[in-house]
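One chain of protein is taken out of this complex; the other chains stay put.
To keep things simple, chains are lettered A and B as they appear, and every chain counts its residues starting from 1.
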Amino acid sequence: MLTETGGVPLLVMRDLVIEASGAGRPQRIVDGIDLELHAGEVLGLIGESGAGKSTIGLAALGYVRPGCRFAGGTIHFNGQNLLDLPPQHRRALRGTRIAYVAQSATASFNPAHRLIDQAVETATRQAGMGRRQAEQEARELFARLALPDPDRIGERFPHELSGGQLQRVMIAMAMICRPDLIVFDEPTTALDVTTQVEILACVRDVVEAFGTAAIYITHDLAVVTQLAHRIVVLRHGRIVEEAPTRAMLAAPRETYTRSLWAVRKIRKAPEPDHGAALLELAGVGASYGSVPVLRDVSLTVGKGRTVALVGESGSGKSTLARVVAGLLPPTAGRVLLQGGGLPGRLRDRSRDELRRVQLIHQSPDAALNPHHSIRETIGRPLQLYNGLKGAARAARLYELMALVELKPELLDRLPNALSGGQKQRVCIARALAADPELLICDEVTSALDQVVQADILAMLQRLQKELGLSCLFITHDIATVRAIADEVVVMRHGAVVESGPRDTVLEAPSDAYTRLLLSCVPDVDPDWLTRLLQQRAIPGDMHDAL
Amino acid sequence: MHGVSAMIAQRIALGIATLFVISMLVFLAVDMLPGDPAEAILGQSATPASVAALRQELGLNKPLVVRYADWAAGMLRGDFGRSLANDRPISELVAPRLGATLSLAALAAAIALPLGVLLGILSTVHRDRALDRVASTASLLVISFPEFFTAYMLVACFSVGLGWLPAISLPNQGGFLETLTMLALPALTLSLAVIGYVLRMTRAAIMGVMGSPYVEMARLKGVGPFGVVVRHALPNALSPIINVVIINLAYLVVGVVVIEVVFVYPCLGQLLVDSVAKRDIPVVQACCMLFAGTYIGLNLLADILALLANPRLRRPRHREARA
Partner (left out) sequence: MTGIAALRTAPLSARIGLAIVATYLFCLLFAPLVAPYGETEIVGGPWAGGFWDPAAEGPATLLGTDHLGRDVLSRLIYGARNSIMLALLTTTLSFLTGTTLGLLAAVRGGLIDQALSRLVDLVMAFPTLIFALLVLAVAGSTLPVLIGVIALLDATRVFRIARAVAMDVAAQDFVEVARLRGEGTGWIMRREILPNIVVPLATEFGLRFCFVFLFIATLSFIGLGIQPPTADWGSMVRENAAAISFGILMPLFPAGAIALLTIGINLVIDWAAAGNHGLSDER
């Protein structure tokens, strides 16, 4: 497919510089990028938050977000420099020759219009296609992308579809004018793994079928290897490494590239089971209003052990954490801590009961009060639970900072002066300040970059050993489960479908849903998706089993 | 569809309940006068006979509940009782003034509301350019002015300076053109403030959704600046815009008291102010109920229109179709 235009690339970026004008001096968020993309080629852009990958993706449409500006370089599309074109000519290319698929389809569809109107908008208004022809085209694409009821689904409003369905409609919308280039900006990041597989299959299908060139942006190496011919690794707005996919996986040149799959390399040596239970849940049920969200959940967290609670969104795993923490009173069943019943409601729990169970949230940005210094943040539980003051409190603060591997100089900073990883360490220190017995970790690493995730997971392992903590670890990421868990509990639709020792559940799952879930977790292997789809094509498909 | 009609029915019920509670408050206001209401109204020099007569007139000898029921029932029939000041039926006092108030409000609304919304939309299309800056500064000025300042400025210009328009407005004198000339200055004064408010709020409402991902998506689909605002942002900003339009409509009916004082235009507001000064409580009560009823009715209308403008509420998600 690389033959049509011969040697002339479709898209060429030369020394591209994009600046963000924040408060103070402008910051370079894209800093001298050189890129080439040929017709029909799929280029993977991978990098962590702040690497500038979305900005580069948008630049391929000659677009910058408000507050940013092109500060240098060129972007040639089909031989024309987009940056020299007058705005209306640049607009004329968008949607028709260069299309865009956004990260969150739920947020990117206009809630006020029907889907069909949005899908054909570019075709009818920009490309001069007739309304009926455009609608016909859209319906055919809906059918090709395996949307249910393709002839009438366009009559619905965005809020009437699921996230995965909307993402397919967005792909259809991007394809309708048969563009030369599509920019996919993390199209599966907001989706569950089982849905992600379907979208990946759709993307690969349409790109191959229409011979469209694509830029696929993601932070997940395993995802991009399924689609991209070539991968570019970005960091701080610069290119770290660029190579054909298989070559890069076989022999990454840069250590940074290797760190992109850091978490996958950690594997916890299972902790021996002492038999003593710290937390026991027996037949717990809970509901939001009249909607039941947990049904008959029983599980045990042994002393000094980590139980990973795994499931997709809506499985009730976070709700379970809220029940244990006392934020949502259970409607049925019992929660026992060291054999003693924990009151369901927060206000009925004694100060000591509050102290013994500590919750760490997913996003450290939201979990730290931006107006409290680190000293106040960590010092408050010391004062509240242990009555520590003055020198004793200061000494304990230094100990805690050392425990989470932070410099004591940070104590008098405000949270916004810290990096994401440092903030999460502060949250962990705050939880440890209470001398807890049970830590509830609610996706504590999923908002962080891979390298930082690996560091935090290693630190949690060490702390657990040193302090003999028990841990209920909620996550949707199987690599994290391998890195931290002794036992695994799999949840779906508010109930436990399978539980047991980590290796048993992950390597030899007995439940059909667990098998489906595990099969959908991508490997860093370019043939993974192909293999999976072949397996599924065999009768006795796992979807049918459910 | 029955979801949304249930919600509308609920809003209407809430509106009626509010009106009911407010009518009780307005009614009880009389009893909050210190001492005997009749004596308080008539003052120190009242003879016992006149106090007794007034007590009879006000029905103060009857129990409170009965008096409220009589008053409320009368109000529903259009019988507001009699004025204490001149003993005329209040409905006779009120009717012509209500008409005057409504015609002034209607004229001002016809000028100001469409103009305000239109200028607000244009400001967003041309945001941070000359038109937007001028509109933003001018609207800030007019909403900062007290209405009487705007009014006297206009009088100084058009009546005193140029002599084009009368400084005092008496309704129902002469034909349509004369009436329009009479109403020109008061309507213009009201319009200026309303245009300012509506423009700013419309702009703010649209700007509020301009940062959303679907607006960015529209730009990335190649939609031009006008289409982005009108087709993609505006439909999602309809609820707050409807709200501000209706609130300003309410202001035009209710808040015109000052204008009426400046232009000596005899309508409901001035009747209320005069009656407050004279402590003519039955008239105050009647005016308050008319204003409160209009206000609550318009707010109810805004609520219902906002409900209808939102497809999420119009079409609740029936089924959770999963991929």
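The criterion applied here is as follows: a residue touches a chain if its C-beta (ideal position, glycine included) is under 8 Å from a C-beta of that chain, and two chains touch if they have at least 3 such contacts.
Predicted, not measured: the structure shown is a model, and the values here were computed from it.
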Note = Considering the complete complex, of A:G67, A:G275 or A:G387, the missing chain is touched by A:G67
From B:A69, B:A110 or B:M153, residue that would touch the chain that is not displayed = B:M153
Key: Sole residue of A:G304, A:P381, A:G421 or A:G494 that reaches the chain not shown, by the stated touch rule   = A:P381
Ask   = Hey, which of B:A53, B:A85, B:V273 or B:L301 is the one touching the hidden chain?
value = B:V273
Of B:V66, B:A110, B:L141 or B:L180, the one touching the omitted chain in the full complex = B:L141
Ask   = Of the residues in chain B, which ones touch the absent chain?
value = 18, 21-22, 25-26, 29-30, 32-33, 137, 140-141, 143-149, 152-153, 155-156, 159-160, 167, 211, 250, 254-255, 257-258, 261-262, 272-273, 275-277, 279, 281, 284, 287-288, 291-292, 295-296, 299
Request  = Spell out, residue by residue, where the missing chain touches chain A.
outcome  = 22-23, 67, 325-327, 346, 349, 351, 354, 358-359, 361, 363, 366-372, 380-381, 384, 430, 434
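One rule holds for everything that comes next: only the chains that are shown with their structure count from here on.
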Message = Using the touch definition from the top, list the residues of chain B that touch chain A in their complex.
response = 211-214, 216-224, 227, 232, 235-236, 238, 311-312, 315, 317-318, 320-323
Message = Please output the residues of chain A touching chain B within their complex, sorted ascending.
response = 58, 61, 63, 65-66, 88, 91-96, 99-100, 102, 104, 107-113, 121-122, 125-126, 148, 157, 159-165, 168, 173, 195, 198
